[in-house]
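A single protein chain has been omitted from the complex, and every remaining protein chain is retained in its original position.
The block that comes next holds chain A.
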Amino acid sequence: MDKFRMIFQFLQSNQESFMNGICGIMALASAQIYSAFDFNCPCLPSYNLVYGLGVLLVPPFILFLLGFVLNNNVSMLAEEWRRPQGQRGKDPAVLRYMFCSMAQRAMIAPVVWVSVTLLDGKCITCAFCTSVPVETLGNTSHLGLSQGEMKQVLARIPCKEIYNGQELIANEVAIRYLRCISQALGWCFVLLMTMLAFLVRSLRPCFTQAAFLKSRYWSHYIDIEPLHAARNPPQPEPEQKPHKELRRLQNWFQQLFKLGRSSSVRQRR
């Protein structure tokens, strides 16, 4: 319990730390969900591809959306985007900055899922077992199987207990081959993502540093303005009455806001 409290306190020390913490937790959760998930390849010709690619691609999409849902700044961004201009202009660069930083954090859990899936190898083995090059790895010559029958046999490769094509191609050979391809794809994916992250991070100071500092300041301002008004009044200085008044006012204001909202709901009904 102590360990969690300490980690929690560290993560809450500032907003960015908190968001990085959520990001890290989601990455760990995605690796844990994958290891807890009971992968069962159907071992049927057309179902294998759908199942394998489904497990590879659908959960990352869900995790990406979850990353946005768990990010408290999403509603802030939507509000800033949709508000009428009024007396304060809108800067699309600030909106773009906020969206990009949210998208980058939300991408981490899906990337972890795809990497772990590819490095484990079960999905690709299941999805592409019917595409194994039997001519080079096995012997097709004296068996006289039609295309459809061969596909049926090959589809059972991931299910060792029902595999009946040992004369066509040895089960271990096919699985080793597919797993090797899967792991190669996995490491290439990890390398590609790391390179992309490195380029995004290192090219920014070379080209758009001034615009970046501006966007970062104003996105932080937009972030704290409503929070500041509602939750974090400034520290009162004893000789300056207005600050104390502001804090009392803000507390009262919060209560009125709740009252106003519930009465307007009643009026609409």
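Everything that follows uses one rule, which is that a residue touches a chain if its C-beta (ideal position, glycine included) is under 8 Å from a C-beta of that chain, and two chains touch if they have at least 3 such contacts; residues count from 1.
Keep in mind that, in the parts below, contacts and distances are computed from a predicted model.
**Q** Which name from "Sesquipedalian", "Translation initiation factor eIF2B subunit gamma", "Calcium homeostasis modulator protein 3" or "ARMC7 protein" does UniProt give the chain that's left off?
**A** According to UniProt, the chain not displayed is called "Calcium homeostasis modulator protein 3".
**Q** For the chain left off this view, which of A:A36, A:I162 or A:C206 is in contact with it?
**A** Spelled out, the listed residue whose C-beta touches the missing chain is A:C206.
**Q** Considering the complete complex, identify which of A:I33, A:L145 or A:A197 is in touch with the unshown chain.
**A** Hidden-chain contact among the options goes to A:A197.
**Q** Going by the touch rule given at the top, which residues of chain A touch the chain that is not shown?
**A** Chain A touches the missing chain through residues 2-3, 6, 10, 79, 83-89, 91, 94, 119-121, 137, 170, 172-173, 176-177, 179-180, 183-184, 187-188, 190-191, 194-195, 197-198, 201-202, 205-206, 209-211, 214, 217-218, 220-221, 224-225, 228-229, 232, 234, 242, 245-246, 248-249, 252-253, 256-257, 259-260, 263-264.
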